[in-house]
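One protein chain is absent from this view; the other protein chains keep their places.
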Amino acid sequence: MLSRFLPHPLLSLTLVATWLLLVNSLKLNSIVFAVILGLVIPMLTRAYWPDMPRLRSPLRAIEYAFVVLYDIVKANIDVALIVVFKPVRDIRPAWICVPLDVRSPEAITALASTITLTPGTVSCDLSADGRAILVHALHAPDPDAIRDDIKTRYERRLKEIFE
Amino acid sequence: MPIADLPLWAEIAVTVFLVLGGLFGLVGSYGLLKLPDPMTRLHAPTKATTVGVGGALIASMIYIFASEGRVSMHELLITLFLVITSPITALFIAKVHIHLREKPETLPEPRDASGWASFTADGPAKGVRDMHPVEPGAPDKTA
Partner (left out) sequence: MITYALIFCIGSFALGLLLNLWRVVKGPRISDRILALDTMTVNAIALLILLGFSLASPIFFEVAMLFALVGFVSTVSYCRFLLRGDIIE
């Protein structure tokens, strides 16, 4: 019964929150309309969402969000310092191959986005079998350290959240 | 400019976030100009500018809260949207660069030698390669 009217509870919640942010008010009529949208849109688009991503532990996801937020701020200061003060010839860019332990597409997407958003690294490509990510680092005197950092800091947490 | 009088804490907070946002935005655009090759250029704007816009948005939220006493969450939506979309844009631009400039030999091997997706898929459209004939893997330094 619940799965019939609420095939994707998380999607419904996101839609409600997005609508409320868009109209920027918490009056009763906007809440009612937000709930209607949150119910109708997942039902209409059900065919395009064949299976539901499972969040094993939502609390860990919130912790992860704060870790990433902290890293984004730190990363920006690092990158800004490199960009402004390091002479061009001292910058050592490098390609890094990060082997993956996570398997679910959601976890890989989250990991790739995190890599792009944080310290001087951009995720550029996925290997054809989805078992490695190609990362480009802006300044990597020690590429292995960056790879280990990504694996211990982000991938371990994502594995706990998604798998 | 109709700037309302605010309590001191709000004034300081808004000023700090505005200045930080402006600085980071400028550094991002400066990095785009300064850095030597296309892949390193990708780093400067995708990061610095997101925080630049974020700083401006937080300043605006604090200002509205302090001057009108209501919480405006509208701004969060733009920040959220930029945070979600900037990795996708960066990935696409990196893929364009890999397609047009790199060869499998210039990149590290993935662990089981299955190849990177950019090279094993259909590859870039032939017409585009004809439009921009470049020597793949050629040095790309343009100071």
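All chains are identified by letter, namely A and B, in their written order; residue positions are counted from 1 within each chain.
Definition applied: a residue touches a chain if its C-beta (ideal position, glycine included) is under 8 Å from a C-beta of that chain, and two chains touch if they have at least 3 such contacts.
Predicted model only: the values in this text are computed from it and were never measured.
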Ask   = What is the set of subunit B residues that contact the non-displayed chain in the whole complex?
value = 1-3, 6, 11-12, 14-15, 18-19, 21-23, 25-26, 28-30, 32-33, 38, 41-42, 45, 49-50, 52-53, 56-57, 59-60, 63, 74-75, 77-78, 81-82, 85, 88-89, 92-93, 95-97, 99-101, 122, 124-128, 132, 140, 142
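FYI, only the chains that are shown with their structure count from here on.
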Note = The distance between the C-alpha centres of subunit A and subunit B, rounded to whole Å, is 15
Subunit A contact footprint on subunit B (complex, rising order) = 23-24, 27, 30-31, 34-37, 39-40, 42-44, 46-48, 50-51, 72-74, 76-77, 83-84, 86-88, 90-91, 94-95, 97-98, 107-112, 114-118, 120-121, 143
Query = Residues of subunit A touching subunit B in their complex?
reply = 18, 20-22, 24, 72-73, 75-76, 79-80, 83-84, 88, 91, 93, 95-97, 99, 112-113, 116-117, 120-129, 131-132, 134, 136, 138
